[in-house]
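Right after this comes subunit A.
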Amino acid sequence: MTSTAPIRLSIEGVTKSFGATQAIRGVSLNINAGEVHALIGENGAGKSTLMKVLSGALQPDSGTLFVDGETYSPRGPSDARRRGVAMIYQELNLAPHLTVEQNLSLGREQSQFGFVLRDAMRPQIYDVLRRLGIADLEPDTLVGSLSQGAKQLIEIARALLDGAKVLIMDEPTSSLSRSDSLRLFEITKALAREGCAVVYISHFMDELREVAESYTVLRDGATVGSGLMKDVTDNELVTLMAGRPVERASSHLAENRGEELLCVSDLSGERFPQGASLVLHRGEILGIVGLVGAGRTELLRTVFGLERIRAGTVRVGAHGFRSSDGVDSRWKLGIGMVSEDRKGEGLMLDLPISNNLVLSRVDSVAVNGWISRSALVEKTMKWIQSLDIRASSVDAPVGSLSGGNQQKVALARLLHHDVDVLLLDEPTRGIDVRSKATIWNLIRDLAASGKAILVVGSHLPEMLAGCDALMVMQRGRLGEKKAASAWTEHSLLVEATAGSGDIHA
Partner candidate 1 sequence: MTMCRFATATVAAFILILTGCGKDASEGRRVIAVIPKGTTHEFWKSIHAGALQAAAESGVEIAWKGPPKEDDRDEQIKVVEDSVTRRVSAIVLAPLDETALAASVAEAAKDGVPTVVIDSDLKGASHSSFVATDNEKGGMMGAERLGSILGGKGRVLLLRYQVGSASTEKRERGFLAGIAKYEGIRVVSDNQYAGATAEMAYAKAEDLLQKFPDIDGIFCPNESATFGMLRALTSVGRNGKVKFVGFDSSTKLAEGLRNGDIHGLVLQNPFRMGYLGVKTAIDVLDKKPVPARIDTGVMIATQENMNTPVITELLSPKLPPTVR
Partner candidate 2 sequence: MPENRLVSTLRSLGPLVGLLLVLVLFGSLEPEKFLAFQNIRTVLTQTVIVGLGAIGMTFVVVSGGIDLSVGSSIALSTIVVARVLRDGGSPWLAAVCGVLSGACVGILNGALITRLKIAPFIVTLGTLQIVRGIAKYVAGEQKIDAPASWLADLMTKSPSPAWLIVSPGVWALVVLGVFFGAVLKKSVIGTYAFAIGSNESTAVLCGLPVSSIKIRLYALSGLLTGLAGLMQFSRLTVGDPTAATGLELNIIAAVVIGGASLSGGVGSITSSLVGALVMAFLANGCNLVGVPNYAQEILVGGIIVIVVAMDRSRRMT
């Protein structure tokens, strides 16, 4: 259907090096007007570098770019936007204290005598919001009060106001709920129908199938395959990305239930959860799924003492926590948590792996208040080796590692602390396919060694494959616990969305 459409964006033999490393090597691709093109590759394959070249943030060493047949060599992101190429970032660049309208008109205010003419932009703004199917959104709403999905749409609206012809979307659904994601797919396809060319980056195969028609796979900075999505299987794509076939996480369902480790009953927090109860056994992997905003993260945080217990109890073995008990009491009794927000909460990006690893139990490497360097290095090396963390040294700042390796450091902290109960909030978010598999393998090994694991996750196939049992959270309430084999993606979605016809969060 697109073969007759004009070529909107063309990349020819683009190369970019950083010092001795060649990040991209002679990549070429063409995208037609009206086409959604999937850009696939593991983390570090060169996707981000290519996108930075496209959006003007980096200058290529060689190669040429064309937009609508004209040479395109942006001097910076704003120049790129003027030429109609807009990047929608993973981390949104919106001002939360300003209204939707102010955010949309930022940088293009029409003014007279230094005063902003508020109404001048209104017709354009309404038009764009209508195109995105959110005409009912009040322009006076503060952006900070919107859901993640709505914010993403505002970001796209901003690009459209600039007259974007080429949209680059980098993992746009990574923090969206399922329904927000579905809406985004529709909008993406609609924008393509209007003539936009969309470059779509994602780790989720199902998502790519839904939205993209064609694909390019990058590995080690070079194109290793391209074609139409309908002509390729998921397994073939994963093989192209990884360079070797990856075994799919098998759905092992050993019913090796040990003693009860964590018992939560009728737990309520400030807003969420509401009367949640669950029991976690030694050797068990229990998954909690649900829409974004259903209260899954709040459940973990309340259990862990990061948020106040309003009612109900959390017990480990015979010990029950009081509402005044803090996080330290959880660690002491062998509960650890991995945060969903690696950058903001989970890790100290500027500090070495070693410091990140031992932070919850610094006394394990200290004598009389002084850190023993040799003990620190030894412990760190041990976990770097046993978890296969790819790092230049124990002193490398965690921020210099890839997402998957960062997540391993976050997990290693719990292992170093030797906890029995692991609370994992979105442990595989934003990391590449192979790292995901490694993390899941690790989780299963831990369960097999007798740990109890509570996982919050959004990607249903992953959760179905990885967990022993699943519970669905819906508006702060936990549903029935069933073995993973008793659920399907469909039945999970049905329960998660039950009674919530409302798409706006």
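Criterion: a contact is a pair of C-beta atoms (placed from the backbone, for glycine too) under 8 Å apart; a residue touches a chain by one contact, two chains touch by 3 or more; residues count from 1.
Basis for inclusion: all candidates are chains of the complex that A comes from, given by their letters.
Worth saying up front: this structure is predicted, and the values here are computed from it rather than measured.
Here subunit A is shown alone, and of the candidates 1 or 2 it touches 2 within this complex.
Of all the residues in subunit A, the ones that touch candidate 2 in their complex are 306, 326-332, 337, 339, 341, 344-351, 355-356, 359-360, 362-363, 366, 369-371, 373, 392-393, 395-396, 400, 413.
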